[in-house]
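The other protein chains are all here in position, but one chain of the complex has been omitted.
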Amino acid sequence: MLPARFEYQIVSSVEEAVAAKTQGGDEARFLAGGQSLLPMMKLRFATPTHLVDINRISGLDTIERHNGHVEVGALVRHADVAASDQVSGVVASAAPWIADPLVRNLGTMCGSVAHCDPEGDWNTVLLATGAEVIAQGPAGRRMIAIDDFVVDFFTNSLADDEMVVALRIPAAAGASGGSYQKLERKVGDYATVGVAAHLELGADGRISAAGVAMTSVAPINCKARDAEALLVGNAPSAELFAEAGAAAAAASEPRDDVRGTARWKRQVVAAFTRRALTEAAEQAQS
Amino acid sequence: MEITVNINGTDHTADVEPRKLLVDHIRTDARLTGTHIGCDTTSCGVCTVLVDGKPVKSCTMLAVQADGRNVTTVEGLKSADGLHPIQQAFSDEHGLQCGFCTPAMMLVGAALIDENPNPSDDEIRWAISGNLCRCTGYMNIVKSIQAAAAVASNGAAGADA
Partner (left out) sequence: MTDTTTTSPEIGGIGHSVKRAEDARLIEGQGNFVDDIAMPGMLYMALVRSPVAHARINSINTEAAAAVDGVVAVVTGELMDAHGLAWMPTLSGDTQAVLATDKVRYQGQEVAAVVATDPYIATDAAELVDVDYEMLDAITTPQQSLADGAELIRNEKEGQTDNLAYTWETGDAAATEAAFANADRVVSLTTHYPRSHPSPLETCGIVADVNSVTGQATLYMTSQAPHAHRTLFALVAGLPEQNIRIVSPDIGGGFGNKVPIYPGYVVATAASLLIGQPVKWVETRTGNLISTGFGRDYYMTGELALSNDGRIQAMRVDMLSDQGAFYADAQPTRYKAGLFHVCTGSYDFGNAHIKCRGAFTNKAPGGVAYRCSFRITEASFLIERLMQTAADELGIDPAELRMRNFIQPEQFPYETPTGFVYDSGDYPTALRKALDAAGYDELRAEQAASREQGKLMGIGIAHFTEAVGAGPAHTYDIAGLKMIDSAELRVHPTGKAVLKIGVKTQGQGHETTFAQIVAEETGIPASDIKVIHGDTDDTPYGLGTYASRSTPVGGAATAMVARKIADKARHIAAHLLEAAPEDIERDADKFFVAGSPDQSVSIQDAAFAAYTNLPEGMEYGLEDVTYYNPPNLTFPYGSYVVVVDVDPDTGVWKVRRMVALDDCGVRINPMIVEGQIHGGLTEGFAMSSMQWITFDDDGNCIGSNFMDYLIPTAWETPRFELLETVTPSPHHPIGAKGIGESATVGSPAAFVNAVVDAVAHLGVRNIDMPVLPDRVWEAIETANT
């Protein structure tokens, strides 16, 4: 399959990119890694009239740690995230499981986040860590909490004239850990079930902050808030994590489909939540 | 739009529609047909080429995106010194049957060895997990990449000595 025709523009700055996209109108799209967009265009599920190629904007391809955050620029590829020593916990855990090794060489983390595919992994990870999206429009930059960014499937809260320029992932000051558990049928597959867990421990060894989020078991990537609430203030234990797993499973809304029955997926959510939390706690305690 | 892509050390200039996929530019404009097409969904990887040394799927990159960049295809593996060790190894270890996925597998293998001169069985399997093969069951592909790595590291050791 081959894509339909479109206008193509290469830009060299974010300002130029935003202007070009605005000029391009409703059906203009940014092109970064293109690993989700181009397949959709080839299948003609997507037929943008304009592509604004941001790949040659300099300065967007870095991962930097400052002010208690890790900032991941718009042109950072999945493979860069996987190879970076700036990321840890659930982000580092998830990075190798994004798509496949070749797709990771081109696809960008920011692009994937903006794409808001409910079966994508990154938004689940960002929900668990409480990350923010840095968007830039004609009026400048603003921060959008990931909870507010993910609006619906394939729908984010960006304005038409805004571009994701970076992600801001909190870097815990104290003891922390995280894990992403993904059941994929084969490499490159979307998650049948994915669970991201992020834990921070206080000086007393109790959980001071917890993030649990899920992939592919609800209409959008979503947090398991009841599970998080159960965890905070308690000491890590197998019983606690099993309870959290049950809470996450209860919060999930999977459907029967070709990948499996809903009740089985719920079971996997419970098991994965338990495993992810166990791994997260072990990291935090080490 | 006029683009110039350096493929295997030679500049290929062509006037292409922006929608033209890099794989089509390579196959039809540069007439290098060792890079194949096997799916519509970025799944099979038979179109793999190296762009600035990194393996990517050339069916999921526009030709215009490759303007000014260096692309290596299977035809670029061989040098004046003869076959690339990965090519020799694929033949020696029966790493190919129908040969359709082979250019891609060899390029991924070559890029892996560049980064990791002594990859384990698992590391090789992980590296080629974006590429499908229907014939070999991967056993001899893994063996071929290992054999090529052994040649490459022996060569490097020899050079050091």
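In this document, chain identifiers A and B correspond to the written order of the chains, with residue numbering beginning at 1 in each.
As a convention for this text, contacts are C-beta pairs under 8 Å (C-beta built on N, C-alpha and C of every residue); 3 or more make two chains touch, one makes a residue touch a chain.
Since the structure is predicted, the reported quantities are computational estimates derived from the model, not experimental observations.
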Listed residues A:A246, A:V268 or A:A284, member touching the removed chain: A:V268
Those residues of chain B which, in the complete complex, touch the missing chain: 17, 19-20, 24, 27-28, 31-41, 43-44, 46, 73-75, 77-78, 83, 87, 90-92, 94, 96-103, 106, 121, 124-126, 128-142
Those residues of chain A which, in the complete complex, touch the missing chain: 1-2, 4-5, 43-44, 100, 183, 185-190, 258-261, 264-265, 267-268, 271-272
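Everything below uses one rule, namely that only the chains that are shown with their structure count from here on.
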Inter-centroid spacing, chain B versus chain A (mean Cα positions, whole Å): 30
Touch list for chain A against partner chain B, complex: 1-8, 10, 31, 34-35, 38-39, 41-43, 51, 53, 55, 79, 99-103, 105-106, 187-188
Touch list for chain B against partner chain A, complex: 1, 17-19, 21, 40-43, 45, 48, 54-57, 59-62, 64-65, 108, 126-131
